[in-house]
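Here's the structure, in structure tokens; my notes come after.
Missing here is one protein chain; the remaining ones are kept as they sit in the complex.
Up next is chain A:
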């Protein structure tokens, strides 16, 4: 029974956007499969790991009969990827085996019935809808996503907080040592303030798939789920149920001292200093004196790196240590020319912002070296 006739590229692109979330190892075999559904001229591909589900629908597939079946996602993807770029591909289903034919190649794959495939239903309940440009959302994610915790037992930190409040969309992420905050303006204000914590995997998947253009992204928050729709993709994710820490309290308001840096020279200097830090805790000392900033690092072999930058600073001398990874992360993920650095003393947090921009804040705690 013929399922569809198409080209390699036309099938691979949607498959790749759903197959990214399929985990390599499973106790539930069907979860390593992708659901292929043909109805009329529409081909739907769907993959899930129970927490997230991604679906793509493409039209224009005239041939073939209506059916639904699941097949190993990774194998299908590997086969298609290995075929010549625009090879014609036909897929048919015979006796519970899915046959992929392209030129003189033929692959027979085992299948599992579509009825057994777990699906997440569209959320019901109170619904908040937002529409933003993909580019805006993607950039905002990039500004904070690196601060998410990874496998922390405080599970609510292994994600990213989004808040829709009036005409503003805010994102916050923290791992307990540093915190990133970014805001953007919404075209249509939401009626009711809404908060949700997106799981880490969802955030990474969105960052990967969103396009760098002004096409719309629809976000629907409802109950304990969120739906993202963009292009041909619909991504449904569960939300992390937990209380995110009060981020406003940890953003310092009154740090007296401020220095403006050129971002790229500072980044380059830190990258050089980072070479001679100890692998596991990567401490770098910032020694601030009259008109100069020294970055000093030493490693386990007592080797030392010293970088000196000229800065416009004439306050009290200061010696403060940081995990250099935390500084590199923020400087790498910004795109502005300058950054502003506010601080108080060697024991309190430092605040990094963009000049003339209230929409980005990064707080990092020092390290006593």
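Definition applied: contacts are C-beta pairs under 8 Å (C-beta built on N, C-alpha and C of every residue); 3 or more make two chains touch, one makes a residue touch a chain; residues count from 1.
Keep in mind that, in the parts below, contacts and distances are computed from a predicted model.
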item: Undepicted complex member, UniProt protein name, chosen from "Zinc transport system ATP-binding protein", "Glutamyl-tRNA(Gln) amidotransferase subunit A", "DNA mismatch repair protein MutL" or "Stage V sporulation protein D"; value: "DNA mismatch repair protein MutL"
item: From A:85, A:248 or A:279, residue that would touch the chain that is not displayed; value: A:279
item: Hidden-chain contact residue, picked from the options A:176, A:216, A:265 or A:355; value: A:176
item: Option from A:6, A:209, A:323 or A:353 whose C-beta touches the chain left out; value: A:323
item: Absent-chain contact - pick from A:14, A:199 or A:366; value: A:366
item: Hidden partner interface residues of chain A, rising order; value: 152-154, 174, 176-179, 245, 250, 278-281, 283, 300-302, 321, 323, 347, 349, 363-369
